[in-house]
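A single protein chain has been removed from this complex, and every other one stays in its place.
Showing subunit A:
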Amino acid sequence: MTSEPTAVIHDIGYRHYEGPRLGRANAVYALAVHSLRGTFGLGRPARAKIIPILLMVIMLLPAAVTIAAMAILKRPELGAEYPTYAVVMQPVIAIFMAAQSPYLVAPDLRFRVLPLYLSRPLGVIDYVIAKVAALTVALFLLLAVPLTVLFVGELLVDLPGPLHTGDYAAAMGGAVILALLLALIGIALASVTPRRGLGVASVIAFYLFTSAVAGVFYLVLSATGRDDTAAWALLINPFFLVEAVQSALFGVVASNGYPPGPGAFLILVGAGALAATGILLRYRKAASA
C-alpha cells in the first residue's frame, strides 16, 4: 500500500506584486526610521550598540544622582537643573553627534548606495530630510530621556514647593532646537567625506574648536574688562548659543550671562541655514556624480 504524500513542494514561479505602492512621504519616513534605529545600534551588530548605549547611560547618571539627592535631602532647589542639563552634559552629546552623524551619511557615499536611493521615487532632498530628521530625533531623545526621567523622579519624590514643570518644558523646547542645530551641523560636516573615521574626527574637531575658541575669547575679553563682548564670544559654542536662545525664549535660568536681545536667535538661524545650504550643495554634487 502506498501512502499519499502529506506535503509537496510547488514551484510557484514568479509572482507579480499587486499590492499597494505607497508614496514618497512613506519612503522618507521609512528611511528616517531605519536611520534613527541605526543611530542607537538597533538592527546593527552588537559592537555598534556599545557607544550609543554607553552614552545614553552616562546622560542618565546626573538624573539618577539628582533624584537620589532629592529623595534624601528633600531640597526644592535641586529640581531647577533642567535648563542647564544640555550645557553640563555637552561633551557627551558632542561625542554622540560625532559618532553617529558619519554613520548616517558616510557609508551611503562610500559604498555608493546613494544612486540606488535616487533610482527610486526618492529625491536627493527627500534623502537629506530623512537623514537630518533621524539625527535630530536621536539627539533629542538623548537629551529628552534623562530630562523626562528627572521630571518623573521629581513627581515621585514629591519635593516641598511647586513642581518645576515650566523649567522642564523649557528644557524640552531647548532640546528640540539643540537637536536640530547639531543634526544640521553634524550631517553637513560628516557628508563632506565618504570615510567614517574622518567624519567622526571632523565633527569632534568642530566641537573642540568651537568650545575652545569660545572659552579662550571669553576669558581674554572678560579679563580685559570687556564683559559685553565676552558674552558674545560664548555664542561661538553651539551649546551656549542654544542655551542663550532657550533662556531668551522661555525666560529660564542659564549657566552663563548671555547678550540680551535677538542677536543669539539670529546667529542660531544663520548657523542652521548655513549648515543646511552646505548639505544641499554637497548632495547636489553627489547626486550628479
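We adopt the following convention: contacts are C-beta pairs under 8 Å (C-beta built on N, C-alpha and C of every residue); 3 or more make two chains touch, one makes a residue touch a chain; residues count from 1.
Operating definition for what follows: contacts and distances are computed from a predicted model.
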{"item": "Chain left out of the displayed complex - its UniProt protein name, from \"Cytochrome c domain-containing protein\", \"NitT/TauT family transport system permease protein\", \"ABC transporter ATP-binding protein\" or \"Histidine kinase-like ATPase domain-containing protein\"", "value": "\"ABC transporter ATP-binding protein\""}
{"item": "Hidden-chain contact residue, picked from the options A:40, A:82 or A:117", "value": "A:117"}
{"item": "Listed residues A:26, A:165, A:224 or A:277, member touching the removed chain", "value": "A:26"}
{"item": "Hidden partner chain, touching residue among A:107, A:259 or A:278", "value": "A:107"}
{"item": "Subunit A residues that touch the omitted chain in the full complex", "value": "13-17, 19-24, 26-27, 30-31, 34, 43-45, 48, 107-108, 111-113, 115-123, 287-288"}
